[in-house]
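Only a single protein chain was left out; the remaining protein chains are all shown in position.
Chain naming follows the written order as A, B and C, and within any one chain the residues start at number 1.
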């Protein structure tokens, strides 16, 4: 079974990024993947100081172990100042090749303004750096305040279809690249 | 007098990034700029959660005020996983157009491996996003462990000259763009 | 007087990129700049083969001389496959630091799909590479087929204002950075 870990780079209480991540997770589960979401709002992570170990922060090890055991990742970030959020980048900084190399990754970004691919571009190059794979399908949600119903459903049908294609590609290509069923 | 604030995106105890930032600061001071370094190791900053205000973290206001009062910036980052450090990006995320727009900025990156401009590219696009200026001269220090003497001097003469050109351009062009002496 | 050269990276007969470039040129002229547009559809340029000189193509020298004599540039590109057009990049490849260094540049991109800043990001890093300046204000026109009236006027008022801000910034900051009136 394909195991995917989702990490969302927003700490906001009602985060559209986390919502988008949950929707992606549901679409993946619906086609047979096992998805675990690491909610950075519930992990107690330090700022990366270049150390290898953070014994006072057991959640660093939990983050690393969870990612290590996965076949693939969903990285979802709010686009802050035209880039990946510091929160998500810091979580990635706390990991290394050991955890991230070879993972198959899907990327989502969410922003208040007009949709853009800057943060997605950043993440694509970062994941490459640690020798991960990034699927071609990616999701950028602009003007996020109008993208979801009060119940958290995606309003635009074409955007919803993008989530399906994203999920399909991530599961299918993780199977191919990792040789898992 | 040109006022420049330097922010270094590394929390390591003996950080080459902070060292490079200090050297840049000295070169700027030598040609008449006033430089203040905000050492993120000594500021108590939270992770950005999208809130406007962080009343429990007075250092957020200190960061914002210091940058507000400056004409220009030096942003120095270790290149982690081929990108700007989460620590530095988070500090930028805690600020907004209000503080950052119109600032004249010089960029420095430091990495252990072969010199690269990925993190510098990230920062250039981020500073643009908040409508800041970035000078063309930029400094990427590869294989940083071999770049400095035990006393913290730059060993390579050409690299040292790059620091001079960087300082010269940052001071001169801040004067021009901001109309300060 | 501020002298600006505009180069448009599309060879289409009815090119929105060339139209956007002309509109930008008019806005610049209205506030006192002298603008010359180099229409790549009318220049006979070769593919860059790494040679310094192209004696069989006098337009290479014309391109170089015109840019040499300018204070600033407008580079306008269609976004092809999420990047700057090969046509425009080739024209830039035919020049060198000698022509491009120190120029103050404004960037415009035009695409059929949803507005994006990929090609603008590319150009920003390319101009930096040759030690040019790029103003923070940039223009990305998405869904270009619906952006202009049949007479070639910009339909959206906010987009039109962006052209004004773009022109204002390019002229004003070229004056400051180049010390011209």
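Keep this in mind: contacts are C-beta pairs under 8 Å (C-beta built on N, C-alpha and C of every residue); 3 or more make two chains touch, one makes a residue touch a chain.
This structure is a prediction, so every number in the text was calculated from the model and none was measured.
Touching the missing chain, out of B:77, B:105 or B:118, is residue B:118. Set against the missing chain, the residues C:84, C:107 or C:120 yield one that touches it, C:84. For the options A:32, A:58 or A:136, the residue in contact with the chain missing from this view is A:136.
For subunit C, the residues touching the chain absent from view are 10-13, 15, 47-50, 78, 80-93, 100, 118, 122, 125-126, 128-130.
By the touch rule set out above, subunit A reaches the unshown chain at residues 121, 124-125, 128, 131-134, 136-138, 173, 176-177, 179. With the whole complex as reference, residues 82, 114-118, 121 of subunit B touch the missing chain.
Note that in this section only the chains that are shown with their structure count from here on.
For the touching copies subunit A and subunit B, the fraction of interface residue numbers used by both exceeds half; the interface is of the same-residue type. Here the CA centre of subunit A is 36 Å from the CA centre of subunit C. For the pair subunit A and subunit B, the distance between mean C-alpha positions equals 28 Å. Contacts with at least two other chains are made by residues 121 of subunit C.
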